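Please read through the structure below; I'll follow up with questions.
Complex shown without one protein chain; remaining protein chains in place.
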Amino acid sequence: MAKKLNMRKRYELLTRGLGWEPSYQSKDKVFAQEAYEGIKITDWSKWEDPFRLTADAYWKYQAEKDKKLYAVMDSFAQNNAHLNLADASYVNALKLFIQGVSPLEYAAHRNFARLARQFSGEGAQIACQMQSIDELRHAQTQIHTISHYNKHFHGMHDPFHMFDRVWYLSVPKSYFDDASAAGPFEYITSVSFSFEYLLTNLLFVPFMSGAAYNGDMATVTFGFSAQSDESRHMTLGLEIIKFLLEQHEDNLPIVQGWIDKHFWRAYRLLGLVAMMQDYFLPESPMSWKEGWQIYFVENAGALFNDLGRYGLKMPKYHEIATAEADHISHQVFGIFYNYIHAAAFNLGLPSEQKMNWLSEKYPDTFDKYYRPRMEMWAEMAKDGKRFFNMGLPQLCQVCQIPMGFTEIAKGDPMQVAYRVSEFKGEKFHTCSDGCKDIFDHEPEKYVNAWLPVHQIFQGNCGGAAVPDVLNWYHFHPEDGGDYAGSADEARWKAMKGAVTTESTETTKPIQADAA
Amino acid sequence: MSLNIAAKEIKPLRQNYGHIARRIGEHKPATRYQEAVYDVQPTTNFHYPPSWDPGRQLYDTARTAIVMQDWYSFTDPRQFYYTSYVAARAKQQEIMESNFELVEKRNLLQGLQPELADQIRQVLIPLRHYEYGANMNNQDICHRGYGTTITSLASFNGFDRIGMAQYVSRIALLLDGNEETSLNVAKQAWLNDPAWQGLRHVMEDSFVLDDWFEILLVQDVLMDGLLYPLIYERFISQVAAQGGSTFLMLTQFMNEWSEENTRWTNQLLKVTASESTENAALLAQWTQAWLARIEAALAPIAQLAFGEQGAEQLAAVKAELVTRLAKQGVKV
Partner (left out) sequence: MSENKVFMIFQNTADAQPFISAFAQENPAATLDYQPGMVRIESLGQLGITQEVVSELAGREVNLQELHLTLISLSGNIDEDDDYFRITRH
């Protein structure tokens, strides 16, 4: 009788030892990216597999997951289940999602393939390729889910074209380009640890739960289904950090530096998610701040407590991020409120009911700093003086968000923060100490940033006037602006039968809905 | 809730995403495949030069000498996107699982001639390393290639390799009652046995090629194009004829896979070669440069598999491959 193999041994026999040390070409040439970041790996065989799914088990479980997911998607489309949403304003979250998040999934797909090629240890190599193919899954299931929404709402009609061009989408794009341009160990520290492990719960868990709360079953399904892969990815993120720190003590300062940098970078990006969480969901199960408390403060606290034995510390400026949790969603909302005429989603001032909810969730800040501003804007709009900022904003050289964050840590939340660095005789502006540190550490990298506003001024974006630029983005006039009075709102009312169709759009002759 | 659907606005505003509409027309519904692959890859306005290739962009058409007007001219005849891919593989793995289970339960390898078992150990088991190397090449294509219709297939192809390496490993474990003897012997053979060195040498040389399309040609067309028919069609048939029909079941996946791999690579070659005479010439030139070398590398393996008839068998699969390439416009 054959001897029994346990899971660990069996997985080891099926995967470890598949690779080999090349001898016809030098190892340095075959694994050309493994050494140049200064990371020291003495023994890849010490790698702990974060999960032990063989390829065949993977096919089986993933096919099963997708069968369920696509069944939901099909029935959602067939039944026009978008009509069951709490409110169409909710769809704006999906717009930002397909424009700004799905392309990141795709970028992760391509870059985890790089790691899968470049790491010379089979355990890490296979874990990375599994993540690579998962990320393709996420991009594609998101495209397929949101495809139905695209047929019925505005702003989702050309997401990949937009991702390469639009000013606010350079925020997510530049973050992932940053990691993609780096070496493989910085990449995995950035994406698997700083982003996935520390922060993506904030994107997927409360937000998807919010989707469930707002009647969006299709999104809940892809969101949670993607998240089941994310659990494996987070585990990979944790294992890689432990592995690097166990391999050599010289790795610690390098890894700490990357964690600090990419935590801040990812945190800045999540400012957009904070706005989505607090201002886009008509019904919110949880505020950004509550999510931050649970998924960052508590979770990362426990995690770094665990990692402390390796000498690793909480990411630099984490306490600033936590202090900002009281402000960030309101500030990002304020930025977008000023520029919403140049966006491909709609935004509205919060209703009285929503403001009361915000007051309750943000007792220390909302009424004091932000409610008065919202009420003033509402007043101005009522008087026909809706405030739009028609100039072009100054962007942070690193995170690329328009300068609008304030000196919260310095106790001056009304004072807009900006920092200046000099490099080769030129001045570069950043929005915070976090972003300035990142710039100062690698100025030669960040001077290359494709800053949308600079590019517009240089005439690289379709023209000098705002409409030319929007046209170059493939925005339609009905894509942006206030939600109140928007094409989507009119359509939603017509969908719900509340108003006779006064929608101004010309609907094309319709063929059978391609479900 | 009773909805009077007729009274409501439920007509779609549009049928398609814009990037799909620009390819297939505005009023035509897109297939899931089209939505999943067309124009998903970023093409422009990158922020930082890659530290691992500073002279080029993060995604750059200049990583191959092949020139395409439109990198989405090629589409997969199987129309694989993630879900259709895993669904297809899930079905195959279910069959493989019951095959392995049957062989194990009924002890079907018990009566195997020791010589035949040894031959399997020598010829088949070292291929787990070949699959691993082929996976590395395909991950590289996925990363540095251009256009999602191609790069996503490299991702699937690489994943399949891991699956196949694991199936081959399981055959070794079956032969040894879960001891790792054959696995260790096969690794030594891959590393040191002169019979395998030619193939390993070619493979390691392919790892360091700069042009990803050349890697694709060398790995997925030329190396696979000789090795798969040689081993999984011809050698396994011979083993079956000698009383080892069990191995037909245990390698069923690989045999089917080879047909599939041929389908999409044929289509890719055809589209690429017909794009321009320069492309066709380049593909022919690469083929010229590599094919004879790969053939020579496989000669000792063919001999392990077929003895004296090795040369003849190898010549036959080479002739098939050359005919196949010619049909796609790659003339050698």
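Each chain gets a letter, A and B, in the order it is written, and its residues are counted from 1.
In the analysis below, a residue touches a chain if its C-beta (ideal position, glycine included) is under 8 Å from a C-beta of that chain, and two chains touch if they have at least 3 such contacts.
Source: prediction; values computed, not measured.
Student: Considering the entire complex, write down the shown chains that touch the omitted one.
Tutor: A
Student: Check the options A:Phe51, A:Tyr369 or A:Tyr418 and report the residue that touches the missing chain.
Tutor: That would be A:Phe51, which touches the missing chain.
Student: Tell me which residue among A:Lys95, A:His138 or A:Arg232 touches the hidden chain in the full complex.
Tutor: Checking the options A:Lys95, A:His138 or A:Arg232, the one contacting the hidden chain is A:Arg232.
Student: Check the options A:Tyr90, A:Tyr106 or A:Phe224 and report the residue that touches the missing chain.
Tutor: Selected residue, touching the omitted chain: A:Phe224.
Student: So which bits of subunit A touch the chain we can't see?
Tutor: Contacting residues on subunit A, toward the hidden partner: 6-8, 50-53, 57, 61, 64-65, 201, 204-205, 208-213, 220, 224, 227-228, 230-232, 234-235, 238, 285-286, 298-299, 301-303, 305-306, 309.
Operating definition for what follows: only the chains that are shown with their structure count from here on.
Student: With chain centres taken as the means of their Cα atoms, state the distance from subunit A to subunit B in Å.
Tutor: Inter-chain centre distance comes to 33 Å.
Student: Which residues, counting only subunit A, touch subunit B once they are in their complex?
Tutor: 1-5, 13-15, 17-20, 22-25, 29-30, 32-33, 36, 54-56, 58-60, 62-64, 66-67, 69-70, 80, 83, 103, 106-107, 109-111, 113-114, 116-117, 122, 125-126, 129-130, 132-133, 136-137, 139-141, 143-144, 147, 150-154, 156-161, 163-165, 170, 173-174, 177-178, 180-184, 445-446, 448-450, 455, 474, 491, 494-497, 501, 503, 505, 507-514
Student: Given the complex with subunit A, which residues does subunit B contribute to the contact?
Tutor: For this pair, the touching residues of subunit B are 3-4, 7-19, 26-27, 29-30, 32, 35-36, 39-52, 58-59, 81-83, 86-87, 89-90, 92-94, 96-97, 104, 128-129, 131-132, 135-136, 139-140, 142-144, 148, 151-152, 154-156, 158-160, 162-163, 165-167, 169-170, 173-174, 177-180, 183, 187, 190-191, 200-201, 204-205, 207-208.
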